[in-house]
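With one protein chain removed, the remaining protein chains of the complex are shown where they sit.
Then we have chain A:
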C-alpha cells in the first residue's frame, strides 16, 4: 500500500516535471507576422506566358529551373499559386505551352504530360508518357480548333487529346538510331510533320496523318551543312523551313509540304547585305501566333550579340526581303494580339537605361508612342530575355507591358510609358550562404563613440567637444520629440515606417540587423531583417555556375569610423582558383582595398582573431603548395603573424583521400605538416566536417549535478566533428562514423560508429556536444544521437584551454532517440551570452521548422528516475523524440525546400534571430527560455502604475497620519 502511494507520488511528480519542461512556445494569433516574415520565390524563369491578350488580364505563368510552375499577379508581382515539383531531373520542366485556359507541361525529360487549369492552378489531368527522352512538343489543330498536343520523343511521336490527356495514337519513328528527330510542326493541316537530321548528311521529313498516325510522306533531303534542326532552323510562312548555316553564311529555305522531291535553295547573306559578327552563331527567331495557322512569314535573324535584322519571306517561298536592321539591339520578341503581330526590340539608350519599342511586323515601321524605358542598374545583370504582353487598346492601337528577365534571374515588369510595376529578385531562390551584420549606430551615437576613440588633445578642447556633442544629442532628442508629436496628429495608417538605407540604425536591443545573402547566381543582397525589404543588391559577373562561396565578416560595425567589411571568397570548383570580393555589408558598395594576388588554387581559409591597425581581422588563405597569403597584408599584420606564427595551426581535409592533416605556420608564412590522420577510403568516406562557431559563448563551465558536485564540460574550441559514411551500402554492414578530432594536435578525442546506419547525416556541433541525425537501415527510421563530452568532476586547467596541454581524454556520454520525421537541415540557437538554454532548429521536408529543446537530447536522461536526476531536472529517458505542433516556429508559413538555417544572437539574451532559407526565405525570432528579459506586449502598465501611485500616496498619507498621532501623543 505504502509503495503504491509512493509510486503515485512519483508519477505525479514525473507528470509535473514534464509539464514544467514542455513550456508552450506557440505564436498567438495577434503575433502572426509581427516579428516574422516570409518571401516566396520560384527561381530562374525558363518559360513565361501571359494569360490572354486583353488589357485587363492579370495573370502570367512561369516555369523555372527549380521545377516550379507558378502564376503571378502581373499587377503586383505576387504569387497567385505555385506548384513545387521534385528536385533534380525527375521534376524538370521540359516545355510549357499555353492555350486558352490550359497550360500543357512536359515534365522529367518526357516522363509526364500534365495539363493545368490556369484559373485556379489545379491539375486537369496527367498522362504518363512512354519512355524516351523528350525532344519537342506542339499544339495540333483540327479544323481550326486546337484539340491535340503532339509530343516528340527520341524514337516516337504521340498525340494526346487536350481535353483529357488520352492518347490518340503513338507511332515509332523510322530509323531512329541514325536520325535525330528534333522538331515537330503543325500548321493547321491534316498532317503533322516531324523533322529529323542525320548530322552533316541529310534532313528527314516525315508527314503523319492526324487521323490514324499513318506515314503519308517520307522524304530525305540532302543537307551536308546541317548539324542540328533545333538550333539552326525555324518554320516560317506557309510551311517553309528556314535554316541558317554559319559556315557558308547563307540562309536555306525548303518547303516542307512540297509534293515533289524538294531541295534546299540557298540565299547568301551577302546578297542581302548582311554580315555576321565574327565568331557568332546566327540565330533565327520566328513566331506562330496561333497553332491552327501557319507561322508568320516575318522573322528575326540575329547576326551578332547586339545586331538583329527583321526579314520577310516573300510569297514565292524562296526570296527574302529585309524589312529593318536593328543595331544595336539586345533583345527582340514577337507579340500577337488579335490579328496584329508586333515585334518588340530592346535597344540601349544610355548607360542607365534601355529603350523598348514596338515595330509593325508587316512593314518594319516603328509604332508611335510605344517607347518604354527599362532602367539598367549599376550593379545589376544585363537583360537576358524579353516577354511581351501585347493587347489592343480601346482605340484599336496596340498597347503592351513587358517582362524583362536579366542575367541575375531578376524579373522586372514594366508598363507604358516606362513605369516599373514590380521587380522580383529570383536569385534569392537559391541562397548559398549568409551572415547577419549589426547595423551602424546613428550619427549622434557615432559622434559620441568617436569622442572616446580620439586621442586626448588638452583639457579645454575636450570639454568643448563634450559640450558640443551634448548639444547635438539634445538636438536629436528634440527632433525626435517633434517627430513623435507630429506623427501623433496624423491618422495611424498614414505613418509610414519605411526603411531606407539612409535611415538605417541600430535599434535599442540590436534586433534589427542586415542580412547579407549570397546566391548561387553570384548576386549579393542586403536585406533588412525586420521588414525583409532588399536594401542593396550587387551582381557579380563572371561567377562560374558551380562556384563555392564563403562569406567572412572581417570587421564588424563596432569600429567606428572604420566601415564594416565583409569578404566573399569565390572559388571555382573545377580549377580551385579563388577571387575575393570585399564590400561594405551595410551599403553593399565594393571597397577599394588592394586585393592580394591569388595565382594558385586555394585549399583553406581561416579567419584569425588577430586584427590589423584598422581593426580588420586577418584572413589567411592557404594555397595548394601550402603557402599562406594574408589579407590584409600590411606590415603591421605580417609582424604580428611572425610573432604568433608558432601558435597558428590549421587543418586540411581531403575527403577523396580520406586524409586529415594539420599544419603549423612558420615565420616566413610557409607551413609545416605536423600531424596526419588517414581514414582509408576503401572503408569510409568523409562526408562533412564541422568546427564550432567562433562567436559562440558558453556561459556555464559545468553542470551542477543532483549531489551538488559539478560535472565540467569539455570545451575544446579546436574540436572538429568529422562524419563519415561507409562505402559498403549493404543495410547490415553500412555504418556512420563520428570522429571528434582536435584540430591543433590531430588527436582523435572520440571515435564512435553507428552501426546499420546510412546518411544523409545532418549534425550540429556546439558547446560540448554533437547532435547528429541518420537513417537506421535496420529499423528503417530516422534517429537522433547526441554525444556530450565532459572533463569530469575536476578541471585540468580552469584558467585557459590549450589543446597542447590537455593530456586526459574527456568522458563521452551518448544516447540515441527515434525521430518520427526525416529532416533536411539542422542548426542550434545562439544567444549573446549563452545563458539561455539551447534549442535545435530542425528543418523538415514539409517546410516546417521545429524548435526542439536541447533538453530532450541529453545523454544523461536517466532510464530510472532517481532523487538526483529529479533535482537536476532531467527528463526520464524515452526512446522516441516527440514532435509537438506548438514547437513549429513558422506555424503555417512553410519554407519550401529548406536548405539552411542561420541563427544570430540579438542584443537581448533571451532572443535569437533565425533565418531559414531554401526556395523561400523566412525570418523570425525565437525565445528558447521564453522572454525572461522582456515585458510582454500586453503588459498592464496602467494597472502597475496605478497600484504604485496608490501605494505611494497611501504611504504618504499614513506617514502624515502617524506624525499627527505621534504629535498628539506627545502633547498628552
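Some notes on this structure:
The working rule: a contact is a pair of C-beta atoms (placed from the backbone, for glycine too) under 8 Å apart; a residue touches a chain by one contact, two chains touch by 3 or more; residues count from 1.
The rule we apply is simple: contacts and distances are computed from a predicted model.
Per the UniProt record, the absent chain's protein name among "ER membrane protein complex subunit 10", "Vacuolar protein sorting-associated protein 16 homolog", "Guanine nucleotide-binding protein subunit gamma" or "Small ribosomal subunit protein mS29" is "ER membrane protein complex subunit 10".
Contact with the chain not shown here comes from a single listed residue; of A:37, A:650 or A:817, that residue is A:817.
Only one of A:316, A:369, A:863 or A:938 touches the absent chain when the whole complex is considered: A:863. Although one chain is not drawn, the whole complex shows that of A:367, A:748 or A:835 it is A:748 that touches it.
Considering the full assembly, A:879 is the residue among A:279, A:561, A:694 or A:879 that touches the omitted chain. Checked against the full complex, the candidates A:135, A:785, A:824 or A:851 give a single residue touching the omitted chain, namely A:785.
Although one chain is hidden here, its contacts on chain A can still be listed: residues 3-4, 7-8, 11, 646, 661, 664, 666, 672-680, 683-684, 726, 735, 737-738, 741, 745-748, 750-755, 776, 783, 785, 797, 804-807, 812, 814-818, 863-864, 877-880.
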